[in-house]
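Only a single protein chain was left out; the remaining protein chains are all shown in position.
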Amino acid sequence: MVASTDSPQAIIHAEALTKIFRDFWHRPKVRAVNAIAFDVQAGEVFGLLGPNGSGKTTTLRMILGLLAPTRGTLSVFGRSPRDVESKARIGYLPEESCLYPYLTARETLNFYGRLFKLTRAARRTCIDQLLEMTGLQHAQHRPVSEFSKGMARRVGLAQALINDPDLIVLDEPTAGLDPIGCRQVKDLILTLAKRGKTVILSSHLLADVEHVCDRVAIMGDGVILVQGRVRDLLEQHDRCRLTFPALAPDRLEAVLQALRRETGDTPAVDHPTRTLEQFFIETIDQVRPEKAAPTGATPAEGVAEFLAGDKKDRGP
Amino acid sequence: MKKAPCILLILAALLGLWGAARVHERLWDYRARHQLLASAPLENAPPLMAFTTVALGGFRGLIADMLWLRTIRLQQEGRVFEIAQLADWITKLEPHFTTVWAFQAWNMAYNISVLFPDAENRWRWVSNGIRLLRDEGIRYNPRDPNLYKELGWLYQHKIGYIMDSAHPFYKRKLAETMQAVLHGARLEAHAKDTDLKCLREELKLDPALMRQLDAEYGPFDWRLPETHAIFWAWRGRQAAAGAPGVAGKPDAAGGERMTAACSCHHDAPASSAWSGARACDQMMFQGLSAAFRQGRLDFDPATDLYVTTPRLDLFPQAVKAYEEAIARNDIRLFREIYANFLGEAIIVFHSYGRDAQAREIYDQALLRYPPAGRPISYDTFIRTNVVWMQKNAEDLPPPDAVAVVEGFLFQACRHKAAGDLAVVAEYERRARAFWETYMQARASEDHRQRTALPELDILRRQAERHAKEEPTTEGHR
Partner (left out) sequence: MLTRIIAISGLTLRTAIRSRVFALLIAMVVICIAGLPLAIKGDGTAAGQAQLFMHYAFGLAVFLLSIAAAWAAAGAVSLEVSGRQMHVLVTKPVHAAEIWLGKWLGLMTINLVMLGLAGGLMYGLLRWTTRSAVLSAGDRASLREEVLTAHSLVTPEPPAAKPVPPGVGRAMFVVPPAGTQSWSFRVPERVNPGDAIFLQFQFATSRIERQMPVTGSWLIGADDAQPRFSTQRSFTPNVSHALKLPPARPGQRLMVTYKNTETATPATVLFAADAGARLLIRESSFESNFIRALLLALARLAFFTALGLTAGALFSFPVAVFTAFAFLLITGLSGWAGTESMMIEGDLAPAWLAHLLDAATRGVIHVAHGITPPLARFEPLNFLPVGAFIPWTLVGAAWGILALAYGGGLAVLGIWMFSRREMGLAAN
C-alpha cells in the first residue's frame, strides 16, 4: 500500500477508504474497496485503472456522495462528499448516460443549467456552445430517448460541464464513443487540465489514460496495486531508444556494430508506427469538410468557449 | 439462520396449517349449506357479471360484507338514495345466496319504505324490492323456490295485508298497473300484442302461464295482490319440481325447520329447496283462502273505489290447493290451517245464506277431522261462531268484517226480492250494528287508515249487485 502524502492542495483526499456492500440481512457480502488511500491534487488529471469489478466505480461513487464509505476518511474540497454546496464545483459523467428520456438535448441541458441557477442568457450561451462542442446542434430538439449511445454520451458530457466545474469526475469517459469522440474527450480533458481544472477518471482502456493522465492508480480486487506519475511508472530507465531516418543496410550495420561494442548486447531494430487512432483521425480529417453525418453527432472541433477560459456571460 | 428459531418457525407454521385445516372443513360445509360455492353456474347472467363473480373469487364475499355494512349505516342515517344500488351490487356479488336476495328485497320493501311519511315514496321502495326479486333474483336463480316464495310474500303480506298504513295505496297502485295492461280483472283471450309484451317483459308475467293458472285454480282477479302471491308461489312450486332434493321428503339440510311462510326471520340460514317448495305450497293455499274471502274486487280509480268481497265460487279451488299441499307435506300445521279454513268457509257460506253448502262442508270437516269428544251440531257451531264474531267484531281482520257486513246486506237484498220486509230490516240492522261497532273501535287516524271498512252504502251497492249476479239456488233464512 502506498501511503498518501497529506497535502493542503489535495482536492480529493482518501485514507483507509473501505466500502463493504451488505445483503438484505445486513451481512457483509462484498468488500468492493478495501482500505485504499490516495490524493488528487488541484489541476491534476488522475486516472483510476483496473479490470471490471476492481472497485473503480465504487470509489468514484463515494467521491460523488452516491455511496457512503464503510470506513476511512474521504474529503472533497476539504468537505464531506455529501456536502451540497461543494457540488456546485463538480461535474459528473456517469458510466452509462442516465438522461430523462422525455426531454430533448436542449431541455436536458437547460434543466441542469437551472439547477446551477445560471441566468437565462448564460444558460443559452453555455448550451449553444456545449451543443456545438459535442456536435449535437442539429439534434438538439429531439428527445434523448431516440439518441444512439454515443450521442447520449455526448449529452451526458455536456451536462457534466454546464457549470464549468472545478472537479470533473468521468466514469469511463470514452465508453461508447467513436474514435473522434474519444479524441475530443481526451483533448477536452487536456484543455481543462491546462485551465487548472482537476479531473478524475476511471477507465480500462489504457491507451486513453496514458495520453491524458498525470497520475494513475491501478486497482485490483478493491485495493490500489500501484499508483504514481504515468511517466515514472512506464519509463524503463535501464534502456534507451534511438529514432533516426532510415539508413542503407551497410551503414545501419556499421551503427549496430558500434552499439554492440558499447553495450555488449544485440540492439533490436524496427520501423516506428503511428497509433491506429492517429491514422484513423488523419483519414477522417481528409473527408470531413465535405460530409456531415445527417443524423448522428456531427464531428466537431475544439472546446466550448466558456470551458476554454472565456468567462464572460456567466451567471452567479 | 440459527437452528432453534428455525425449528420453532416450522412448528408454528405446522400449527397454523393444522388450525387452518380444522376450520377449513367447517367453513366448507357452511359455504355449501349456503350455496356459496362457486360450482353452480350462474344462469342468464350477462358476461360481465359472470366474469366478475368468478374473477373476484373469495374476495366478493368480503366486498359484499363491506357494502352490506354500508347499507346498514346509511339506512340508520336515513340516507337511502344509494341503497337500491348497493342492494344491486350485493346481490350480484352473491347471486346464489338466497338469503341475500330475500333480505335486500325485504329490507327495501319493509324497512326503507316506512322511512317515508308519504305513500308515494313508500310504494317506490316496495316496488324496488319487488323488482329486485322479480327482475333479477329469479332471473339468475330460476330453480330456487325460495325466491318465488319471497316475491310472493311481498305481494301477499306487504301489499295484501294491513300492516302498513299505506297498504290501501299499494293495493290501488297494483290494481292500476294491472288494469292498464289487462283493461279488466283478467287476461282476455284476444289481448293486444303490446299488452302481452308489457306483461311478459315488464311485469314478468307469462300470459300462457297466467291462463294456465286461471284454468287450474281460478279464474282470478289479477289486480289483487293475492293473485300475484298465488302466481309466484305456483311458479315456485314448478321450479321446485325440477330442483334437487324436492321429492316430498326433506333433505339433510332442510328438515322440519321451516314452519311458516313468514319472511320475518331472514337472519336464519336460507332454507333448502325442499322447505322453499313447502313454503310455496303454503302460500298457494293461503292465497286461495284470501281469494275466497276477498277475491272479488270492485275498483274505480276515478271515484277511489276499492272494495274487496268474498268469492264463494273459489272454494273448490282453495280446497284443491289445501289437499295438494297436504298430500305433499302431511304435517300438523297444514292440517290445522286447513281445518280453520273450513270453519271460516262454513261461516262465510252461512252469512251469504248458503246453508246447504255450509252444512255439507261441516259434515265433510267432521269426517275428516273428527273432534276428540262428542261432536256439536251444525246449528250450535254456527250460533257459537256468530256470537263470537259479534263479540269480537272490532278485532276481526278487515276482509272478514267486510264479509260479515256484505253477507248481511246480501241476505237483505235476497229477502227484499222475496218481499220479506221484516227480515230485510233485521239484516239491515245487523249490518249497521256490526259496521258501527267495528268502526268505533278505530279511533286513531293510523288505525282507521289501515283497517277502515268501506262506507255502508258502498257495501250495500256491492251486495245488491252480487245478489243479482248470484244464482238463487237456496232457500232463505
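Think of it as A and B in the order they're written, each chain with its own count starting at 1.
In this text, a contact is a pair of C-beta atoms (placed from the backbone, for glycine too) under 8 Å apart; a residue touches a chain by one contact, two chains touch by 3 or more.
Bear in mind that the values here come from a model prediction, so they are computed numbers and not experimental data.
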Identified contact with the non-displayed chain, of A:N34, A:S54, A:T134 or A:Q159: A:Q159
Which of B:P5, B:G58, B:P117 or B:G373 contacts the chain that the document leaves out: B:P117
Residue among A:R71, A:R114 or A:R274 touching the omitted chain: A:R114
Absent-chain contact - pick from B:A64, B:V80 or B:M210: B:V80
Contacts of subunit A with the absent chain, listed as residue ranges: 21, 58, 61-62, 64-68, 82, 84-85, 87-88, 90, 92, 94, 96, 98-100, 102-103, 107, 111-112, 114-117, 143, 156, 159, 169
On subunit B, residues whose C-beta touches the chain left out of the figure: 23, 26-27, 66, 69-70, 72-73, 76-85, 88, 111, 114-117, 121, 124-125, 127-128, 165, 443-447
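FYI, only the chains that are shown with their structure count from here on.
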Separation of mean Cα positions, subunit B and subunit A [Å, integer]: 92
